[in-house]
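Shown below is the structure under consideration.
Complex shown without one protein chain; remaining protein chains in place.
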Amino acid sequence: MQMKKDIQQSIDQLLFNSPTIDKVGVEERVARFQTRSIKGDSKLQALKMALNMIDLTTLEGKDSPGKVQQMCYKAMHLHDELPNLPTVAAVCVYPSMVKIAKSALLNSKVNVASVSTAFPSGQAPLAVKLADTTFAVNEGADEIDMVISRGKFLAGEYSFVFDEIAAIKDACGNARLKVILETGELLTLDNVRKASDLAILAGADFIKTSTGKIQPAATMQVTYTMLMAIKDYYEATGKMIGMKPAGGISTSKLALHYLVMVKEVLGNAWLSNEWFRFGASSLANDVLMQLMKAETGVYQSPDYFSID
Amino acid sequence: MSRLEIVKTYKIYIGGQFPRTESGRYYSPVNKEGKVLGNICLSSRKDVRNAVVAARKAVGSWSERSAFNRGQILYRIAEMLEGRKAQFVEELQFQGSSKQAAESEVNLAIDRIVYYAGWCDKYQVIVSSVNPVASSHFNFSVAEPMGVVGIIAPENSSLIGLVSLVLPVICGGNTVVVLASEKLPLCAVTFAEVLHSSDVPGGVINILTGSTDEMAPTLSTHMDVNALVYGGSDPLKLKEIQENAVLNVKRVFAYSTDWKKADAQGLHYISDVQEIKTIWHPIENVGGATSNY
Partner (left out) sequence: MATNKNIPEVEWEYAPSLEGTSHIQLKKKYDLFIGGKWVKPSSGKYFQSINPANEEVLAEVAYGSEKDVDIAVKAARKAYNEVWSIMPAAERAKYIYRIARLMQERARELAVIETLDGGKTIREARDIDVPLACNHFFYYAGWADKLEYAFPNRKVESLGVAGQIIPWNFPLLMAAWKIAPALAAGNTVVLKPAETTSLTALKLAEIIEAAGLPAGVVNIVTGYGDTGAAIVNHSDVNKIAFTGSTNVGKIIQKALAGTSKKLTLELGGKSANIIFDDAPIDQAVEGIVNGIFFNQGHVCCAGSRLFVQENVAEKVIAKLKERLKTLYVGNPLDKNTDIGAINSKEQLATITKYLEIGKQEGAEMYQPACTIPAKGFYCPPTLFTNVAQSNRIAQEEIFGPVLTIQTFRTIDEVIQKANNSPYGLAAGVWTEKGARIFNMANQLNAGVIWANTYNKFDPTSPFGGYKESGFGREGGVHGLAAYVKFV
């Protein structure tokens, strides 16, 4: 505990060392990833990889057990017409749906991720957030997607945010912790970088862009900035941190751009669902249509792909 | 018995000092009546070198002064010249001008200095630009002095030619090494005295007298001179200077005009000896966040 205290005292100092970000430069770099041309087998491999990295997500007030069960079925049977398809990485649901998802996914490799900490706003006391997390873990969640207190972060109360993440991490037990920065509310890439460094230092297993409830959600610029934070941390410590862009990635083409970016920034080692995820609900079908097109040579219609 | 007159010794002007030429040589040009104008320094290659060193040393502080301050200093030259008008008129007459011509030349020189004093803080706004590039960058171009400029003053003019060539160059923040008219050197040295008693920092204007043929090759080949202004009228000399300039890609400007004309002045005499520097910087576009709940 004393060690953590020391870390806390030096948080301001650590964040002071976060590099500044030039947004126009980031846009140029990102544009370069988008010029990469992915063709043939390289594309097929990437599309299957992308499917396997998806956190199939439903996070709505009107979610029902039935809907969650259907989504879990889809998670395991993406498109049975196509042979040798992977499953998605996980399904992502509210804590109240964890148990339902867990039993629906029994005997599969698909994980259950639960949002927590008063998702999506995070506007609740720490005790509530801890209870929320502990509940999800006890229900069987393999992964916890928490939100940071953006208001505190923007107010410069970095230690508060740090402590909160560290406390949630403790509450996660064996579940892996994804820390959602909600970059759409952080406004600047400098803040995104600071928040990334903060989350990583506080114990995040993954850092994640967005709740999906705020626009803009994941962008390549924001994701690039977070990937660079992961890279710098890896270079300094040898420890890998995962990355999850969420929201707004709905086409195969965009997903391929993200994979190119991960490969060129972090390397092939990050190209598995152990270290990279897409938080998306409609991406899977677009990827499936692309794979089906490759298989049949015919352009596809969404009507032939289930929308669970 | 009449009083014996004191004859003025004309010295050269380097780095705000009035040394004699390091060579110890002098020459004695004569006027139309065959009367000796004076003992004038026959400057050497080393004097040219010393003058360039002094000019280089002065570039930084002169170019970094505020434009407004340069304007004030130039205006001060005009004030000082006005105060010593009679001496210039006398010298011009001694060198062969009529009294009327001499008076109007000095008046014009004063007015021309005032004209360029006024340009100091205005030329930039006319020659600079903001360039609307297609990418997300702020891009602008500004004029900057070239640095050390060598000036070969017109042979047939003692004052107005010198003033017309020197003023626009220093107005733009350059420093100069001037080779005065070989035949008509008196006003050049007296002008140096005016400069010395005004607020022009030492080294900004350096004036050498002597043989243009001897000094011009040294000046035009000097690797630390950025540009040359040729006010002479000899095409062969100009060609030689242009060839010498190649050594370090000096910019060479040749003007032949009647400097006594009221309109023999203008912005381009300033802007010719300016470099255009273009600066880029990204423009960040932040924001666009909206809430969906």
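By written order: A and B. Residues from 1 in each chain.
Just so we're on the same page, contacts are C-beta pairs under 8 Å (C-beta built on N, C-alpha and C of every residue); 3 or more make two chains touch, one makes a residue touch a chain.
The model shown is predicted, which means the values in this text are computed figures rather than measured ones.
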Contact with the hidden chain, among B:Asn131, B:Ser233 or B:Asn285, goes to B:Asn131
Checked against the full complex, the residue among B:Ala117, B:Val149, B:Leu238 or B:Ile270 that touches the missing chain is B:Leu238
Contact residues on chain A toward the hidden chain run 19-22, 24-26, 28-29, 35-43, 45-46, 49, 228, 235, 238-240, 259, 263-264, 268-269, 271-272, 274
Against the hidden chain, chain B presents residues 64, 126, 129, 131-135, 137, 139, 141, 146, 226, 235-236, 238-240, 242-243, 245-249, 251, 266-268, 275-282
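We take it that only the chains that are shown with their structure count from here on.
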Per the C-alpha centroid definition, the whole-Å distance linking chain A and chain B comes out as 68
Per the touch rule above, chain B residues touching chain A in the complex are 136-137, 282-293
Given the complex, residues on chain A that touch chain B span 22-25, 27, 120-121, 184-185, 187-188, 213-216
